[in-house]
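Only a single protein chain was left out; the remaining protein chains are all shown in position.
By letter and in written order, the chains are A, B and C; residue numbering begins at 1 in each of them.
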Amino acid sequence: MTAQLLYGGAGLMLFVLGIWSFLVHEPLLRKVIALNITGAGVFHVLIAVAYRGDAAPPDPVPHALVLTGIVVAVSATALALILGARLQDSDDDA
Amino acid sequence: MTQLVLLLLFDAVLLITLLGLALAAVLSPEPRRAVMLFIAFGLWLALVWARLHAPDVALAEAAIGAGLGGALMLAAARRAARARRQDAEAEP
Amino acid sequence: MTDPTFATRPDPARAAERDRDLKLLLAVLLALLGVTMTAIYALALNAGAAPRLADLALARVPQTGVDNPVTAVLLNYRAYDTLMELAVLLAALLGIWSLGPAPAGFQRSGPVLAGMVSWVVPLLIVAGGYMLWVGGYAPGGAFQAGALLGAAGVIVRLAGDPQAGLPGEAAQRWLLVLGVLVFTLVGLGLMLFGAGFLTYPPKLAKWLILLIESAATLAIGVALAAAYVGGRPTATSPLDPRPSAQPK
Partner (left out) sequence: MPEPAMTAPLVLCIVLPLLGALFATALPGRAVAVGIVTALVTAAAAVALTLAVWEQGTLHLVLGGWEPALAIALRADGIATALVLMANLVALGISVYASGYFQDAIRIRSFWPLWLLLWAALNGLFLAGDLFNLYVMLELLGISAAALGALTGNREAIAANLRYLLVGLLGSITYLLGVAFLYTAHGSLDIGILAAAIAANEQLFAVDAAAMTLMISGLALKAALFPLHFWLPPAHANAPAPVSAALSALVVKAAFYLILRLWLDVFAPVTGMAAAMLLALLGSAAVLWGSWRALRAARLKLLAAYSTVAQIGYLFLFLPLLVATPEGPARDNLLAALLLMAVTHGFAKAGFFLAAGLVQTNAGHDRIDELGGTAQRLPATTFAIALAGSALIGLPPSGSFIGKWLLMQQAIATGQWWWVVVILAGTALAAAYVFRVLSRAFGLEPTPLRFITDPRAEVPALVLALVSVAVLGLASGPLWTLLGLSGADA
């Protein structure tokens, strides 16, 4: 339980850190990094909930959710960065 | 008892490093450095998840989150650096 | 996203100061939020919901056709999620393609890097195949295997091939949809035979899951490599109305 709380709490810290950075930093790359850290925080909470000590096997359901979430996050990251690149191209043309 | 305390200490070091890497990544204004720190954060996160008996997710995070996500971001950082250089040349 | 009025504000020093104060205020508020949420999370942990779905999920693993519990959740209990997640990856890539052709690749690499690529890439592909197979009973599976394939593509592109070793556009399109297509057709086939959408008969489960995973691995690998390429395969670029998207 202590480990679950400790690790989950760290996940929540990552969540708020990511949100803060998303809100205050303007450049796209920094926003994308911030969103990824926000997401990692939520995933971290789920992994912590799944952990059941070193003796019992962990809960596989949150693990699967996080795996899904990681792929979704990288998909969104890719699209956001390419949108940013096109924006930069059109600025260069202007 | 001592073992428990040692383990807790180990957990604390893992997590403080993790939070430190995340903080450094979001605070770094230089794109390439920020991405490098983010990749380090992702790899460290994978390590922490391995510690929590989540090897499947740890592998995926290292390969997809830190690896491919990082590669995509590095490409973006390169573009940002190029744009900055061009701006600097445009304004002598 | 930048407010143009910022630049013309009369006193930039005061504006910057107020900006800093705002950031600080936001940080304090979010820190409070973090502490509150941690307290609530502690409450949730102690709510007595444990072991949650863990025991049930682990108990049913022998009937799923795989031995790795995470693979059992991903490809059996919650296969529908995984199907839709593959669709998310496809949507992101189609979005990237809709934005224009791929920018030019890097310069062709020197002999040392080229030599390294020639053995790293096959190694990654073999490792991907191994990862896919091992996922049935040990850590690994379609996503990790697909990521290794994608990484092979990234390395090939870094070594100078602008298309990251991917085949032509037509083949790429089929490979991209392969994962979702096989997944959906298996699901619909089962429905047609009365088992229900994505409800595997226990005897066939192992092989159906392996079939879906193999297709998904290829699709994920191609999608990730193509996302790194960053645009439509350049064979179609003469048709593109915006040649300006090419970097100068």
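The criterion applied here is as follows: a residue touches a chain if its C-beta (ideal position, glycine included) is under 8 Å from a C-beta of that chain, and two chains touch if they have at least 3 such contacts.
Predicted, not measured: the structure shown is a model, and the values here were computed from it.
Shown chains touched by the hidden chain across the complete assembly: A, C.
Contact with the omitted chain, checked across C:A15, C:V28, C:A91 or C:A114, is made by C:A91. Of the candidate positions C:A16, C:L32, C:L56 or C:A104, contact with the unshown chain belongs to C:L56. Panel shows chain A; residues 8, 15, 19, 22, 28, 31-32, 35, 38-39, 41-42, 45-46, 49, 61-62, 65, 68-69, 72, 75-76, 79-80, 83-84, 86-87, 90-91, 94 of it touch the chain omitted from the view. Even with one chain removed from view, chain C keeps its contact list with that chain: residues 1, 36-37, 40-41, 43-45, 47, 49-53, 56-57, 60, 76-81, 84-85, 87-88, 90-92, 94-95, 97-100, 173-174, 176-177, 180-181, 184, 187-188, 191, 194-200, 236, 239-242.
Assume only the chains that are shown with their structure count from here on.
Taken pairwise by the contact criterion, the protein chains are fully connected, each one touching every other.
Computed centre separation for the pair chain A/chain C is 13 angstrom, with centres defined by C-alpha atoms. Contact of a single residue of chain A with at least two other chains is seen at positions 13, 17, 20, 50, 57-58, 63, 67, 70-71, 74, 78, 85, 92.
With touch defined as above, residues shared between interfaces to two or more other chains in chain C number as follows: 70, 143, 224, 227-228, 230. Against chain C, the residues of chain A that register as touching in their complex are 1, 4-5, 8-9, 12-13, 15-17, 19-20, 23-24, 26, 45, 49-50, 52, 56-61, 63-65, 67-68, 70-72, 74-76, 78-79, 82-83, 85-86, 89-90, 92-93.
Those residues of chain B that touch chain C in the shared complex are 55-60, 63-64, 67-68, 71-72, 75.
Contact residues of chain B toward chain A in the complex are 8, 11-12, 15, 18-19, 22-23, 25-27, 29, 31, 34-35, 38, 41-42, 45, 48-49, 52-54, 56-57, 60-61, 64-65, 68-69, 72-73, 75-77, 79-80, 83, 86.
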